[in-house]
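Removed from the display is one protein chain of the complex; every other protein chain stays in position.
After this line comes chain A, so read on.
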Amino acid sequence: MDGVAEEYDVVVLGTGLTECVLSGILSVKGKKVLHIDRNPQYGGEMSSVNLEYLFKKYEHKFGRIASSTPWTKPGSDASDTKPWEKFPPARHWNIDLVPKLLMACGELTNILFQTGITENHEFTQIAGSFVQVGQGSSATVAKVPSTATEAATSSLVGLMEKYAAQSFMRWVGAFQENDPATHKGLNIQSATMKEVFEKFGLKDSTRDFIGHSMALHQDNAYLTQAGMIKDTVLRIRLYVNSMAQYGRSPYIYPEYGLAELPQSYARLSAIYGGTYMLNTNVDEFLWKDGKISGIKATMTDPIDKSEMLKFETKCSMILADPTYFPDKARPTRYLLRAICILNSPIPALRTDKKCNEDKNFSLQLIIPQSQIGRKNDVYVAALSPQQKVCPDGYYIATVSTISEGGSDYVNELKSGLDQVGTPVVTFMVPPVPVYEPLESGHQDKVFLSKSYDSTSHFESTTDDIQDIYFRATGEPLTVKGLREGQLAVGGK
């Protein structure tokens, strides 16, 4: 039982959420899985890490971001070689490298529930969902309205548009794809969202918050592209229904950080016989007739880096994150991120009565691109000790956007950084490539996932999980009923 088996049905490379959900489900369905990661921790690109990791890996700056002091390169702190020791110890920190949240009614929440994973974790509600109007000194940040009634009273909607916004929200509720009576006289296939907004007499700023902070579109392509009406209606409904679940925001979050979720699926896979190896490098891929047939790999000791195990095994397919096959994927864009460690809550929530009562200072703030003269939205995700990601007295805010070129990352993220106050320390993550696989995997039996994109939630990730599952097995992914038979057994 100590040796690696001669053959596996599936070898999975990388322990991000996508790979781990697939491993877990394939194991439950009886496949023999070997799951490998080159890193010493679970999570791949979406690991949750401590401060030592951030200080060792990323440029950082103490205090005001806009100050003229230069960024400190990782590992080059001359006088003070272990800056993380000035902070509470490692156990208190679970800082996400990918700033995402779960939609309460989203597909990931459904998969988590159907596979029994929700039993392993506590989830907290994110306390606020905000949108910014205007920029610079005239920027205002307001709560995103989520019902027809709220739309009518929101400061985001101009006096003249209140009735229009209310009617629009009612229309979103009534819309049915197969009932032309609910289509406002438009051809749903060929008409655009721009035409819909015009029908209701909604102006640019209202369109901005509906399209970006409720439908969660990241740019304005949805406005003029035909066939986006149904998609946009469903997105708004997902937002509104998620919001209606717990009342303060549509988002929920697993305590101790996002990387708990891949770990939980890895455990599910292991319970069903999956074999797990961290710290393991693939030395060579083995091919037969153009198809993957196996791997050669080496596992090293996490402490002394000595070689622990060298092995070769056969497999009939590989599922992997794209970093394991850089020649089979291409970067489509680059993500910019700044991770800010704060010692006071994010300004937008500081005086909020409910946040102070609950000590839950977490939010998602969306800054629509047109408000700040960009092509891509800027996101701010803030978390607090309530989410068990940082110690009491500290807060984490991550500012992110899609890079539009150039090397002035601070300037691209500026509108978001302006909303976090004065951080204790800020870490600048160098541009993260978003890879997309070049091929479907049908030919070589290597099925690659997409990188985690810049969206604030996991809806595109679950699309990818379902897509890979279908490509790899030829069957649609059904999770309903998977949790039966994996509940506790025994005992009295």
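One rule holds in what follows: contacts are C-beta pairs under 8 Å (C-beta built on N, C-alpha and C of every residue); 3 or more make two chains touch, one makes a residue touch a chain; residues count from 1.
Quick note on the criterion: contacts and distances are computed from a predicted model.
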(request) Out of "2-amino-4-hydroxy-6-hydroxymethyldihydropteridine diphosphokinase", "DNA-directed RNA polymerase ii subunit rpb4-like protein", "DnaJ homolog subfamily C member 2" or "Ras-domain-containing protein", flag the one the UniProt entry gives for the chain missing from this complex. (result) "Ras-domain-containing protein"
(request) With the full complex in mind, choose from A:L156, A:M169 or A:I295 the residue touching the hidden chain. (result) A:M169
(request) Write down which of A:V12, A:I25, A:L54 or A:A104 is the residue touching the left-out chain. (result) A:A104
(message) Using the document's definition of touch, tell me which of A:W71, A:W84 or A:Y256 contacts the absent chain.
(response) A:Y256
(request) Please pick, from A:A152, A:L223 or A:L278, the residue that touches the omitted chain in the full complex. (result) A:L278
(message) From the list A:E59, A:E195, A:D219 or A:D358, pick the residue that touches the absent chain.
(response) A:D358
(request) For the chain that got dropped from the picture, name the residues of chain A it touches. (result) 1-2, 42, 89-91, 104-107, 109-110, 112-114, 116, 118-120, 122-125, 127, 147-148, 169-170, 172-173, 176, 234, 236-238, 240-241, 243-246, 252, 255-256, 260, 263-264, 266-268, 270-273, 275-280, 299, 301-302, 308-309, 358, 360, 386, 485-492
